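Only one protein chain is missing from this complex, and each of the others stays in its spot.
For reference, chains read A, B, C and D in written order, and residue numbers begin at 1 within each chain.
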Amino acid sequence: MDIFITQLSNGLAIGSIYALVALGYTMVYGILRLINFAHGDLFTIGAYFGLTILVSFALQGNVSPLIIPWILIIMAAIGVAIIGFLLERVAYRPLRNANRLAAVVSAFGASIFFANALKLIYSPNRQSYPADIINLPNIPIFGVDIQSKRLIMFGTAVLLMALLYWYINHTRTGTAIRAVAIDQGAAKLMGINVNKIISLVFIIGPALGGAAGVLMGLFYGQIHPEMGFSFGLKAFVAAIIGGIGNIPGAMLGGLLLGVVEAIAGGYVSGSWKDAIAFGALIVILIFRPTGILGERVADKI
Amino acid sequence: QDVRIGLMAGLTGPYASEGQDTKRIIELMIEDLNAKGGINGNKVQLVIEDDGSSPGTAATAATRLASTKVPAVIGTYGSAVTEASQDIFDEAGIVQIGTGSTSIRLTEKGYERFFRTAPRDDEQGRVAEESLNKLGFKTVAILHDSTAYAKGLADELKAQIDKNGRVNTVFFDALVPGESDYSVVLTKLKSANPDAIFFTGYYPEVGLLLRQKKEIGLDAPIIGGDASNHVDLIKIAGKDAAKGYRFISPPLPTDLDTPVTKEFLASYKAKYGTYPGSIWSVASGDAFIALVEAIKAKGADSEAIADYLHNDLKDVQGLSGKISFNEKGDRVGDLYRLYEVDGDGNFVLQPE
Amino acid sequence: MEALKQTRHIGFWTGIVFFALMAVLAIALESSSGGNTWLRTLNNIGIFTALALSLNIILGQTGLFNMGHIAFFALGAYVTAVLNSVLGWPIIYTLPFAACITALFAFVVALPVIHLRGDYLLVVTIGISEILRIAFVNDIFGLTQGPNGITGIQRIELFGYRFMSQFAQFYLIWGFVAITACLFYFLEHSRFGRALNYIKYDEVAASGNGVNIVRYKLIAFALGAFWAGMVGTIYAPFIRTISPGLFEFKESVLLFAIVILAGGGNIVGIVLASFLLVGMRDVLTMFGDWSMLLFGLMMVVIMIIRPQGIMKPRRRQYNAGHLVGKFPSGIGKKAGLSAGNQAEVVE
Amino acid sequence: MSLLSLQNVIKKFGGLTAVNDVSFTVDEQSVVGLIGPNGAGKTTVFNLITGNYAPLSGTVTFRGQVINGQKPYKIVQQGIARTFQNIRLFQQMSLLENVLAGRHCRMHAGLFASMFCLPWQQREEKSAVERAMQELAFVGLDAGYDNEAGNLSYGNQRLLEIARALATDPKLIILDEPAGGMNDQETAALTELIAAIQKRGITVLLIEHDMNLVMNICQKLVVLEYGAKIAEGTPEEIKSNPKVIEAYLGTSDDE
Partner (left out) sequence: MSNTSSYIEIKDLVVKYGKVEALHGISLNVKKGEIVTILGANGAGKTTLLASISGLIRPSSGTILFDGQPIQNIDSAEIVKRGIIQSPEGRRVFSTLTVWENLLLGAYTNHDKQKEKDILEWVFTLFPRLKERLKQLAGTLSGGEQQMLAIGRSLMGDPKLLLLDEPSLGLAPLVVRQILAAAKEINERGVTVMLVEQNAVAALKIANRGYVIEVGRIVMDGEAHALMHNPEIQKAYLGG
């Protein structure tokens, strides 16, 4: 039982990272239906930004360990947001009126570009965040010691999800974002500046990705230029499983993916865990064809 | 007339740091050799192809090299990558000397012109079992990462353990390389409660395992194979977590006291400012030395080189010890040593 | 042939000329020094072209987002490799098995998920291909030899001739591409091909006009997989050692990109896009560390330059001009309904 | 004998009863109009007939056979073709190919025959093209057969949909607001077209809000409101039915 709870917490922790990346994914995906392969790399860039800031400003030792994560997260989020903004301008906007899959190709190109740019800048080798930035005590839950960093990750993910949900569903801009996602032409007729809304989404989404990257580095230690691809892929899958454009769905999808992986890895086999996770997700889709929480569909004939 | 030698290395891709270091070593050795007049007065020229550390790219790279008609090729790192190129070199009649490819089957397929300076996994498996027993562990958990090399070594080790019956395997599974979080597998290991964990994969995962093992409160020590012999290990794990980590590996040149290695290290340090980080790039230096010997004796003809390497090359002093090959093309002699990481993050050779 | 007389098959003749030029190019390369590398690059391109053509049936023609196509290719290659290396069958005998087993696999896995829309299907296909790859890594049924893969695959032998050199394989591979292109071209210009397009553009309208959507989607999947399986059979002896590392997800995305870049399922576009993407990937390796960076950049730039794809989607041409005005009009011009209301084209 | 009959058909969407216990029949060779206020459930009735939806209860009988619950493509094969209220053409395809879609269910060439260009497949193609051109001519669009359907104006898109439906060799054609977006004169032409369709021996069931057209051409009208049938009869009867006037027509004081 203890082991089970520990495995669950393992799954929820990594699932929180998936969820964070998936949230950014679903934002961008929901509005442009763009499979933004580069999102995973934006996540990686966030992790590298965090490390660079940590090292080059020699934060460690000079600033309280409780503040360091916040500095890193905020700075990296800003940096990545700028890159996301530029990315949309350069690589996606010219393709706005083309087949939506054209932008997918461009995104794939951008992803390769970013990963290799990181390799050229930081070397292809893995880098690590110092092991002892944050040392927090474990917290007993149900009689099992749970690392408090996990709780922090989980809490951060839930908090950001809630904020984003509120923002999308209960603000004027949020409704505008959803309107642009459905019909850009009609949105223009409402007086919505479609370009601005899309830029905004490409600021929020990547910022979330960048923040997730820093969390990843801080709490798991190692980063490398290629890590974003598989993370991005898994986050994308999580976002779809949750239901396209559905923010709590993306969150749930991410957490579920983490937990299924943990249970599969912990109780079946580490070498099959990804296969089991994918299999479980396929089964979910067979029974819920528009994702766990469903996508709003209105196919009236 | 120049002598041309091919080098196939993973200059990009996951093993890029190995590949880059390999390239540096070979370039350095050629520079030194040419400064001394080359082979019998002929300068040596290098033809490099990047195998991208992946089998698919390797096949293309091998064809490229084959079409340049070099008599011999050094490389490469990674058994699967090497394997993808073997058939192509074989068909072209080119001598290939693998460097960091330890999978058994590479030399079991009867290629006449394939050699390697790396020892084989069964040898390493044997030494691993030996060491586990010597260190007094009764139960061991074996963990690999599903790559060609690590899986092969894990299977070999398990076979040795089963054969000798001195140690018990209580766990056998894989992790997925390249991930950031291994707490799931560590939690699982904890519940298996082994005396020691033998991980056969590469240093980045070892680093993370060490780091996260501490966080999860798992006390059993981790012991690793030769793929963890890389200085970056310490960076990833942190000195604290790395302390006490043990692995088996062919000796580092810094631990060898022969004139050849000393000269090489001095020259390397002078040029690049550090010592080479990995044993496998050093093994490519061995391949180079063997090749030079063969060409010196028989000229730049593949058949003659292969023949020489099989039959005439005996105990030539290389960078990681003496070099000779058996009829299969495998390196002869026992190379493996046990290392332990000390509190300052140094790899300390353990007395035999 | 009736088909060629009847309609203006420009694409068809373009194809003939193209393949003739390719054959000449191959001879020129074979006789030049260092041409072998280029031949291999061409062969690589040929393999990907054939694969992209098979994906095109699923993605380009039917509009099913299949981002796991590499799985079918992998399965075909593995079936051939196992039959050849374990049972010792000559490669050519394994061809129908590789094709049929792959098609069957595609059919069975597609059956429960074929009703999924757009991106949900995309995710499922990604999942299926990853599951299959992991199964290969884990040496499923003890047949795939795990991560090391299967080695020592023989070369193809036909009528006693062994396809060994790049030059010989060039004819094999590009011959296969030519046949594929030709057959798929006919397929596209038929009731079957149109039905696939109807499904792509509007499922409700397609089924409202009598197209059995599920059936056609499944056939499209199975046919694409069948072909990919055959390409696998050709690839295995070409590369001689197959391992799961050859069939990673990124290759699926590359194939996907080829079909999209081609523009609207255009066959000529697919050949060009394969040259551009696969060829570039090979050629750019000369830039060392910078190669993949440049490759990524190039993908973005090409897409921006040609957002609609390299080739404009060409509508099928029908030989119907002579029928205009031949039939009585039920409503027509007298009512002024349709005539004259079209805006005129200005150059 | 009636060609099509609906008996006590019910369809619900969540809590909303879109079609409530509706029964009516359509006689062979007649033109029947289905009218009613917006949201009355007319289109839903069509969707129940063509198999896009399955009724919760009740039966739809066509030529003596129960067809509800069958897939749309099966129903087309049996001889019911339709047009859509929100035009559903294959926008990027040519006019001709749109009409060829209608021919699909009467053709046989499969994968193999198509791939290898068998002679009978070629003959079938040829005659399908001819037939499609015939239908295009019927609605007056044959000259532009190679144009992209999406570039047609709204009214012509409607005509194209009709041609596509006719190409399926229907016994019954179902038109959902065919005159939507047409001006009076165009509507008058459409009226002629529908008469011509009827003359070909095809039964017509249509939804329309243009009373001129409906009253001119229909032999029978069925009126729905809130999903239920509130009246049925000849145009004259319906015109003067107070319930219909109140719910749908309004008092045409100023016309």
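Basically, a residue touches a chain if its C-beta (ideal position, glycine included) is under 8 Å from a C-beta of that chain, and two chains touch if they have at least 3 such contacts.
In this text the structure is predicted, and so the values were computed from the model without any measurement.
Across D:T43, D:T83 or D:N98, the single residue that touches the chain missing here is D:T43. Only one residue in the set A:I134, A:V158 or A:V194 touches the chain that does not appear here, and it is A:V194. On the side of subunit A, touch with the chain left out of the figure occurs at residues 172, 175-176, 178-179, 182-183, 185-194, 196, 295-300. In the full complex, the hidden chain is touched by subunit D at residues 13, 36-40, 43, 85-86, 151-156, 177, 180-188, 209, 211-212, 247-250, 252, 254.
The rule is simple: only the chains that are shown with their structure count from here on.
The chain pair with the larger count of C-beta pairs in contact, out of A-D and A-B, is A-B.
The distance from the centre of subunit A to the centre of subunit B, with each centre set as the mean of the Cα atoms, comes to 37 Å. Of all residues in subunit A, those touching 2 or more other chains are 119, 271, 274, 301, listed in ascending order.
Shared interface positions of subunit D, i.e. residues touching 2 or more other chains, are given as 52, 84.
Annotation, chain-chain contacts: A-B, A-C, A-D, B-C, C-D (touch as defined at the top).
On subunit C, the positions that touch subunit A within their shared complex are 65, 112-113, 115-117, 119-120, 122-124, 126-128, 130-131, 134-135, 137-138, 204, 249-250, 253-254, 256-257, 260-261, 289-290, 292-293, 295-301, 303-304, 307-309. Those residues of subunit C that touch subunit B in the shared complex are 34-37, 40-41, 44, 137-138, 146-149, 151-152, 164, 166, 239-241, 243, 245-246, 282, 285, 288-289, 291-292. For subunit B in complex with subunit A, the residues that touch the partner chain are 12-14, 16-17, 143, 146, 173-176, 178-181, 183-185, 187-188, 190-191, 204, 207-208, 211-212, 215-217, 232, 235-238, 240-241.
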